[in-house]
Structure formats: structure tokens, C-alpha cells
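In what follows, a single structure is set out as C-alpha cells and then discussed.
Of the protein chains in this complex, one is absent; all others appear in place.
So, subunit A:
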Amino acid sequence: MAATIYDSEITKSDKYSILLPTYNERENLPIIIWLIMKYLDNSGYDFEVIIIDDGSPDGTLDVAKQLQNIYGSSKILLRPREKKLGLGTAYVHGMKHATGNFIIIMDSDLSHHPKFIPQFIELQQEQDYDLVSGTRYKDGGGVYGWDFKRKLISRGANFITQLLLRPGASDLTGSFRLYKKDVLQKLIDSCVSKGYVFQMEMIIRARQFEFTIGEVPITFVDRVYGESKLGGSEIVQFAKALLYLFATT
């Protein structure tokens, strides 16, 4: 995207808003916050963490409040919602309250490690990328805790998607990414799918708008606490989204 004349002045006051959607992440939330502080507090980057909890019955919000007391309400912002309204709208909701000019999206289940955030930021700055995506599929990246079947599904789906859509990014369903705020806004506005395939549509739309995409290899450690929900319905959802994007973009 064309750079505006203000870009060079704004970089001095870059701010990163980290959106953390949570649903039943009582165990994970304190750890992820602690890790974010560990890797960002001394980095000199200006940042805030926005926790969007959807009325988790396990009391995630209560833990979030304690964390806010510990780390301060300028670093930790709580923007809860009454009930579970889904991941896509959680991002929209969080972004409305974000004061940064960059948005970082990540899962709060510890599968996305905050140690990669400084790498995302550095890469973005080097090339002025519109978005930087974490990737499990490139050298240096990888997964932990996946059996043969899950790897096969993942690699197979990725192969077919690369073949049909040529997206210009290697990890389409991952959701550990850094966006320029206006870029994310535009992508969200143009996306129609719901659920987890939303991540895939976002990156395909990014290609459509000719946004520039950088990639950082990440190690993805499957959630330690809580349950995973990967099932047959996800595969069907994925296939539908793939065909839809194949025919329309």
C-alpha cells in the first residue's frame, strides 16, 4: 500500500495493541500475560494488551482483573462481552478500543509464544510490511504435540490451498499476526466468513488488495491446558471456504 507522508514521523510513536480473545482460559491467561511482559516490557516498544473475554464460565475475567491490578490498567485493558459471540467479532470489538497504530492478534492458549512478537515488529519495520504472519510451515517453524493424522491433514490442506489459491503466504489458518491497524480494518470489513476459516479469508483478501506480507517462522506448541476442538466439522468448513474463495477471488 502507498505510504503516506506521515509514516516516517509516526514510527517514532508506534504503538502495538495486542488483542487477546479468551474463552475459558483461566489457566493460560496469567502465563501468556507474564510472557508478554517478559518479552516486551524491556524492549522499549510501546504496547497495550486488550483482553476480550466472552463471559467465560471458568472465571477467566476474574483472573484478568487480578492481572490488571498487578500490571496496571495502562498495559492491561479489559473489554469483556456478556456471552460467547465468536472469535471474529471479538477482534472487531477489541480493535474498537485499541489505541495503537499496529494490531497484534494471537491466541491466548499458549500455542502462540510472545517471544516472536519482537521478531514480527522488527521484520515489519525493515520492509514496512502491511502485515506480518507467523508461519509453522517454513524453515525454523514447526509444531509440537501433533500426531501423524493431524500433520497429514494440515499439510494436505495446505498443499491444496497453495495450489488453488496461490496466496503468497505459507500459513493461512494460523492466527498469530501483526497488522497495520487500517489494513486490519479494511480486511475485516471485506471478509464474509465466520469461524476459524476467517483467518484464511483475511490473508486471501490481503493478496487481493495487494497488501505486502512478511513471514516469521514460529513454533506452535499445542494447547497445554483446556480442550482442543478440531473435528470433522472444521474440515468441512475449511473445504467450503476454500471453494468459495477459489470461485470468487
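General observations
Everything that follows uses one rule, which is that contacts are C-beta pairs under 8 Å (C-beta built on N, C-alpha and C of every residue); 3 or more make two chains touch, one makes a residue touch a chain; residues count from 1.
Simple rule for what comes next: contacts and distances are computed from a predicted model.
According to its UniProt record, the chain left out of view corresponds to "Dolichol-phosphate mannosyltransferase subunit 3" among "Anaphase-promoting complex subunit 11", "ADP-ribosylation factor-like protein 2", "Dolichol-phosphate mannosyltransferase subunit 3" or "Casein kinase II subunit beta". Checked against the full complex, the candidates A:Val192, A:Val224 or A:Ala239 give a single residue touching the omitted chain, namely A:Val224. Per the touch definition above, the residue from A:Pro118, A:Gly142, A:Gly168 or A:Gly195 contacting the chain not shown is A:Gly142. Although one chain is not drawn, its touching partners on subunit A can still be listed: residues 26-27, 30-31, 34-35, 38, 63, 66-67, 70, 110, 113, 137, 140-146, 148, 151-152, 155-156, 159, 164-166, 219-221, 224, 245-249.
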